[in-house]
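Shown here is a partial selection of chains from the complex, left in place.
Letters A and B name the chains as they come in the text, with residue numbers starting at 1 for each one.
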Amino acid sequence: MDIMQVVSPLVCTERHPGLMHQSLRVLRDRKGKLNVAVDPSGARPGSWVFVVSGSAARWALNDQGVLTDLTIGGIIDFWDEEHGQQEIAAKAD
Amino acid sequence: MDIMQVVSPLVCTERHPGLMHQSLRVLRDRKGKLNVAVDPSGARPGSWVFVVSGSAARWALNDQGVLTDLTIGGIIDFWDEEHGQQEIAAKAD
């Protein structure tokens, strides 16, 4: 799974019905590349999350028929952007 | 899902019958790389879209037997090419 930061919601009036009413988010990875993911967890802009890709992205939703290849899997606690580590974990090790 | 811009239709006289009569589009990602996608939504050259890859690309068509690994999932409203953000969303946040 990759680590990305939430940038903003994504507004698509014309979108595929297979996406149903899922919320879409624009995410930025650590190299600056933008991605679009389905967000079942209500992550806010600025949050650091990890994302699940490929066929597992569909498993992440209760309805397997949802059309997605990238889904937010969890919100990371206390991510230290600069050092690429969790602040707490870094202290605990 | 990735964000790309539609460049042009793609004309292939000799193509695999598994693609049926699906429209093909050449898309350019933000690094300039060209890709080919099935377009069920009628996106026009210049439109910014997000695309679904992998096995989910086949779920995006009513007929799962269609041979594709990249399908346009939606047309993005008001994409600001330079800043990589939606204009509206940027105002709303």
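General observations
The criterion applied here is as follows: contacts are C-beta pairs under 8 Å (C-beta built on N, C-alpha and C of every residue); 3 or more make two chains touch, one makes a residue touch a chain.
All figures in this text were calculated on a predicted structure; none of them were measured in a lab.
Number of identical chains making up the complete complex in this structure, 2 of which are shown: 5.
Here, only the chains that are shown with their structure count from here on.
If you average the CA atoms of chain A and of chain B, the two centres end up 20 Å from each other.
Interface of chain B with chain A (complex): residues 1-3, 30, 40-41, 50, 52-57, 59-60, 72-78, 84-86, 88-90, 93.
Here chain A touches chain B in the complex through residues 7-16, 18-19, 24, 26, 33-37, 45, 53-55, 57-58, 65, 67-70, going by the rule given at the top.
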